[in-house]
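Here is the structure we will look at, set down as structure tokens.
The complex appears here minus one protein chain, its other protein chains still in place.
Chain lettering (A and B) follows the sequence in which the chains are written, and residue indices restart at 1 in each chain.
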Amino acid sequence: MIRLVQQIAAVVWKDLLIEWRGPARLSGLFVFAVAILLLMAFAAGSVEVMRKIAGGTLWVGMLLASTRSLDQSFSVEAEQGALEGLVLWPVDPLALFYGKALANALVLFGVGVALTPLTIAVMDAPIAGSPWVYLGFLVAGSAAVAAPGTLYAMITSQARGASVLLPLLLLPLVMPALLAASRGTTVLMEGDPMDQAGGWLGLLIAFDLVHWSLSGLLFSRIVENP
Amino acid sequence: MKLAWEHYIGLAGLVLMAAGNAIGLFWAPPEMMMGDVGRILYVHVPAAWICMVIYLVAFAGAVASLATARPGADALVESSVEVGVLLNVLLLVLGSIFAKPTWGVWWDWDPRLTASAIMCLTFVGVMVLRAMVDDVERRASWSAVTTVLAFVNIPVTYMSVRWWRSLHQVQSSSSTMSAEMWNVLWLNTVALLLVSIWFVARRYRIARDRADQLRAPPLEVAP
Partner (left out) sequence: MTDGVIEGQWAYVWAAYVVTWGLLGGYGLRLIMGAPKPRPPGGSS
């Protein structure tokens, strides 16, 4: 058990170090999300509409950005043949999966945190509700995209047409999570008058539990006998 | 020539479906609230039910494929996912046709209809993935993984969409169906089930045949 945690930590550290040493990718991700934010603001037209769609825009931006970053998560390894190396090493496939998923969730969470003040400013949508619940949405929402995203990125990175395939598989799957996160964030920005944010957060956490447990199992299954 | 077993089922399904649809169109009484539009339900509701049954078969096949890695289980995943998507598309088109005269819009954001649209996209993803991977073993385990996740996601999607809609309006979907209508509905459901079994069985044989060809390419004969 302790070994598993150590291995997970090692994989997380390795992946975050890669992001840190090549900051072009991380900043590219952020700029991509900002571009979506601006596009949606132009499409909305009026400030009233912007306020209504601010929460949804934030999550659409993060989700689309995630399909770009997840794509990279395994292609970096594939380029150098490192994935085979990692699997051949005495690393538990569970540790490999949870390490990578955790690193992806952290990257996504970072993008979300950086995007928040911009969304508030551009869309004129201050968070009227509890900022802690908002932070909870960022954590749970990033995790919801990262778990199935990591699994599918591993699969599609080895298939033809990966850049089309990953969004095609991932977007419909995480739609309930996106719905919960964007609705919850939006009602939070409106001050949560009908006390709905907690319910949406609960739904998001339920999604996380299902997908974090299931994806790990399935990942180790397909890595052991590809 | 001896016919394969599924042909008898398929033929029975075809006859039952023709009879059931004719009864639904001409003999069954008009629905109390909706009038003649209610007759769409005789094809719409069986499509929804049987679609779920076929997806359940796909899920079972995927679990079996992950557990045993047998080619038969993979062929079952391939065939039932495809037939499931077919029924899913039918269900969505019929739902749209039903929504227009009933609620006045082509798309109603009814939780069940919306959830099945998302469900359709996830399973189409499985089909595209299968088309993109040539290696037989990898294709089997990857499509099994995506099928399992797509199936597990169905209740989550339905719950979230229903909740989302319930905040806006209360969708009354309690239909006013008489016992007579239920009988016609069941007849059509059984008919579609038999036809779908024929679909899956035929598609299964094609999948097995293709996989065999991929696994063992025919030897070149020297000229």
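Assume a contact is a pair of C-beta atoms (placed from the backbone, for glycine too) under 8 Å apart; a residue touches a chain by one contact, two chains touch by 3 or more.
What you see is a predicted model, and the numbers here were worked out from it, not measured in a lab.
The absent chain, not drawn in this view, touches the displayed chains B throughout the complex. Contact with the chain not shown here comes from a single listed residue; of B:A60, B:I97, B:V152 or B:V190, that residue is B:I97. Touch with the chain that is not drawn comes from one residue among B:L16, B:V43, B:A62 or B:V161, which is B:V43. Against the chain not displayed here, chain B makes contact via residues 10, 21, 25, 35-37, 39-40, 43-44, 47, 86, 89-90, 93-94, 97-98, 100-101, 195, 198-199, 202-203, 205-206, 208-209, 213, 218-221, 223.
Rule of thumb we're sticking to: only the chains that are shown with their structure count from here on.
Looking at the complex, you find that chain A touches chain B at residues 148, 151-152, 155-156, 158-161, 165, 168-169, 171-173, 175-176, 179-180, 183, 194, 196, 199, 203, 206-207, 210-211, 214-215, 218, 221-222, 225-226. Contacts from chain B toward chain A in the complex involve residues 66, 69, 118, 121-122, 124-126, 128-129, 132-133, 137-138, 141-142, 145-146, 148-150, 152-153, 156-157, 159-161, 163-164, 167.
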